[in-house]
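What follows is a structure written as structure tokens; I'll ask about it next.
Note that one protein chain of the assembly has been removed; the remaining protein chains are unaltered in position.
Entry: chain A
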């Protein structure tokens, strides 16, 4: 009896050991995710890095892979089309990310108060995030039609004689894409901001009120610093999303008119899937990856020490 009682803790200890049943169970639990990560993240990433140093057209199979060292990167640096695409991507993300986040934050602040139908409004704002980008694109295609779209009809009704032609204008196509992408992303940002806002302690606001702080002062000294980690997370996610943004561009403009909406992701698609220059396309992907990585690191570093709870 006593031997059995003593034996139990030893057995549990054994199970917790590095090779024990408990560890095996742990590995089994994470196995599906691990396999998914290896198959869909790590292997493609490593392959992408490898392919960027090759000249490969896929058609010739793996035997047709030719190692070219840094040639693709050297060609990219000389390629004016690449730098123009970098410029457009910076503009697309540089305007799109703050716009999406500001819009999301404003919606969240409005929904954080006592608003009639708050739950319904939350769902309505979130809907664009879960709807297929093709459906979103189709609706905006109709809305932004140069002559019969609702947007231009409304602009003409208020006296704008010569409204923009939006997606079919070299000057406005990227602006249109920024607006559509931001509209589609605001709901998701709003929901994340809202959950962060609702986690803020009420007593901080009560104390601030007692000290005579107004709404704006409360926002700048309590709300905004408290939201810093959430803002950083959303900024990084949104920047990654914008730098990879492809579906709406492919559906709405195919990088045009001309090259006016050809961002890095579309340039990559064009080189890979239309011209079969997979090495070059992978090199574009790598440059884009490094850019996003550096910016993400910058954001992360920037927010440290600036949050209320950092």
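Assume contacts are C-beta pairs under 8 Å (C-beta built on N, C-alpha and C of every residue); 3 or more make two chains touch, one makes a residue touch a chain; residues count from 1.
Please note the rule applied: contacts and distances are computed from a predicted model.
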Protein name (UniProt record) of the chain left out of view, among "Phosphoribosylformylglycinamidine synthase subunit PurS", "Formate dehydrogenase subunit alpha", "Extracellular solute-binding protein" or "Urease accessory protein UreG": "Extracellular solute-binding protein"
Touching the absent chain when the full complex is considered, from A:51, A:85, A:151 or A:167: A:167
Touch with the omitted chain, as defined above, among A:26, A:64 or A:117: A:64
Residue of A:32, A:113, A:159 or A:258 touching the missing chain in the full complex: A:258
Residue numbers in chain A that touch the chain omitted from display: 57-64, 141, 144-147, 165, 167-170, 256-259, 270, 273-276
